[in-house]
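Structure first, commentary second.
Of the protein chains in this complex, all but one are displayed in their positions.
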Amino acid sequence: MVILLKILNLAVTLTAAPLLLGIIIRVKAWFAGRTGQPLLQPYYDIWKLLRKGTVYSVSTSWVFRAGPLVSLAVTLTAALLLPMGGLPAVFAFDGDFLVFVYLLGLLRFFMIVSALDTGSSFEGMGSSREAAFSALCEPALLIGLAAIAKITGHASLTPMAASLQPALWTAAGPAFVLVGFALIIVFLSENCRIPVDDPTTHLELTMIHEAMVLDHGGLDLGMLQYAAALKMWLLGLVLVGVVVPIHSGFLCLDTAATLLCMGLLAVLVGIVESSMARIRLLRIPPLLIGAAALSVLALVLVYR
Amino acid sequence: MNNTVDMIMIFLVLTNLALLGLSRLGACIRVAAVQGIVLGMLPLALNRGDIPLHLGLYSAVLIGLKGIVFPWVLLRLLKELKTRREIEPFVGYGTSIALGMAAFVSCIWLGHRLPLPEPGMSALIVPAAFFTIVTGLFLTVSRKKALTQAIGYLVLENGISAFGAAVVETQPLLIELGILLDAFMAVFVMGIAIFHINREFDHIDADKLSSLRT
Partner (left out) sequence: MSLFIGGFAIIFIGGLASLFCGRRGGLASLCGVLGTAAGSIAAIIPAFKVLFSGAAESVQIAWAVPFGSFCLRLDPLSAFFLIPILGLSSIAAVYGVEYLSSYQSRKNLGVPWFFYALLLVGMMLVVAAGNGLLFLIAWEIMSVASFFLVSFEYEKPAVRQAGLSYLIAMHIGTAFLILFFILLSSGTGSLDFDKIPMFPAAKANLLFLLAVVGFGTKAGFMPLHVWLPHAHPAAPSHVSAVMSGVMIKTGIYGLVRAAMLLGTPPAWWGWLLIMIGAVSGILGVLFALAQHDLKRLLAYHSVENIGIITIGLGVGLLGVHLHSPILAVLGFAGGLFHVLNHAVFKGLLFLCAGSVLHSSGTGCLDKLGGLIKRMPWTASAFLVGAAAISGLPPLNGFASEFLLYLGVFKNNGGDGLEMLVLALIVIGSLALIGGLALACFTKAFGIVFLGHPRSGAAQESHEAGVLMKLSMAVLACLCVLLGLLSPWVVRSAAYVIAAIAPLPMGQIEAELGCASSVLLGFVFVSLVFAIVLFGLTAVRCRLLKSRCVRQSVTWDCGYARPDSRMQYTATSFAQPITALFNVFLQTRKKFLPPEGLFPVRSSFETETPDLGERYLYLPLYRWICALFGKLQWLQHGRVQIYIFYIALTLWLLLMWKLM
């Protein structure tokens, strides 16, 4: 039975991930007064790309070809570590979120080196920014998770999420709110959304993630896009899992509530993207350090 | 940690962090105003039971001055000055926030060393108040615009009044009002001075004024 639940968790993650992107785009269109593309458009895009061949630059080596493979493999593996509402994670052990965070580090490592492999300045620019900003995200994320671990008394995501009773929330509410805000900033930054990065711009000088995948095409680009969608879904699951107290005791209800929260998160991102402009690059580090400060404050509240 | 005082203190810390990280002067003034308003509620929150009239009045005066009058003065000044944001502070915004967090942790240490006379009170009061004082000092020291220094002064005063509210249960209102009057005078005098400096020199960069000393 448990194994079935785990497989269900994985299946939902793998199928639902691009939907988040669809919702965000839809919300943005709605705010702009347009009808917008179909909700399933990201699926069509990925499917279209996956059926194509590829073009490789003559400057590149096997590292460039390995980039999409490692990205996708990392996100697929990381999906095994996260619970979803009532559905347990496939692997759960103490410190599994550390493995999760560092697996994302591996993804970033390969994204950066495969971008540098092209020798293009645009890609160098994007990867340089990615390296700098994500280095600042990491303390915010881990200190925030440390605060949650201290409140719940668990060092593994599945029991952490499971023990998040509403009573706990009322006892340590401010800490949860602070961590929530910190994780939202991390979520936006790691997934390259406004206000940190603009996924729709076509001006290379201002892009981060899009600049890094500029030279990937066809099948490889499809894999990268699917990996990016999965990464967004997974970080969203972490956010919802450790901050929102979903605990009704009914498996279906919990899972449905989690999925609903994911949808709401996508709507929130859409609203943020519609109502805010991308901030200047020089202002991003203070924002991320601010996120770390929120996490630190949460930890202070928890430990005192 | 769920009582109102704690919330106010967390809010205090958050506004301090925002002040450290913001570059727009207008936003800084507004954050300081919100901080003043929230602080104005502190005496009420600290008081258990029913609220005596003088405390209510005091609170109203605090909120009125710090939340409405001072910011209004400063915002008007800002409009006159035609400067929008702090340019290249001595210490960058990211570094400011990081230093702020370090200062906060050391303030917590101070709070442990400096227990409040009344044990039942929130343990966050002393750290948060100290942190506000430190933030005010830091803003005065590390920013170039004279206007930010005025804001720093306001924040410093906020910290002192929070500390006073926490340490002395029976408010020596006189002292408190004296400090408030000081701040009042300071904001106005600084405002007028900044205005004149700006008219005279076309900028309000405090560090460039050092050539006036000869």
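We call the chains A and B, going by the order they appear; numbering starts again at 1 in every chain.
Here is the rule we go by: a residue touches a chain if its C-beta (ideal position, glycine included) is under 8 Å from a C-beta of that chain, and two chains touch if they have at least 3 such contacts.
This one's a predicted model, so the numbers in the text were calculated from it and none came from an experiment.
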Out of A:Ile46, A:Leu87, A:Leu142 or A:Leu221, the sole contact with the unshown chain comes from A:Leu142
Out of A:Leu40, A:Ala131, A:Ala167 or A:Ile279, which residue would touch the omitted chain in the full complex?
A:Ala131
Considering the whole complex rather than only what is displayed, give the residues of chain A touching the chain that is not shown.
52-63, 69-70, 72-74, 76-77, 80-81, 91-96, 98-99, 102-103, 105-106, 108-109, 112-113, 116-125, 127-129, 131-139, 141-143, 146, 149-150, 153, 155, 204, 214-215, 218-219, 223, 281, 285, 292, 296, 299-300, 303-304
Give me the chain B residues in contact with the hidden chain, please.
91-92, 94-95, 105, 108-109, 112
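Keep in mind that, in the parts below, only the chains that are shown with their structure count from here on.
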So, in whole Å, the Cα centroid of chain A is separated from that of chain B by 37
Within the complex, which stretch of chain A touches chain B?
170-175, 178, 283, 285-290, 292-294, 296-297, 300-301, 304
Which stretch or stretches of chain B touch chain A in the complex?
1-2, 6-7, 10, 13-14, 17-18, 21, 23, 92-94, 96-98, 100-101, 104-105, 108, 123-124
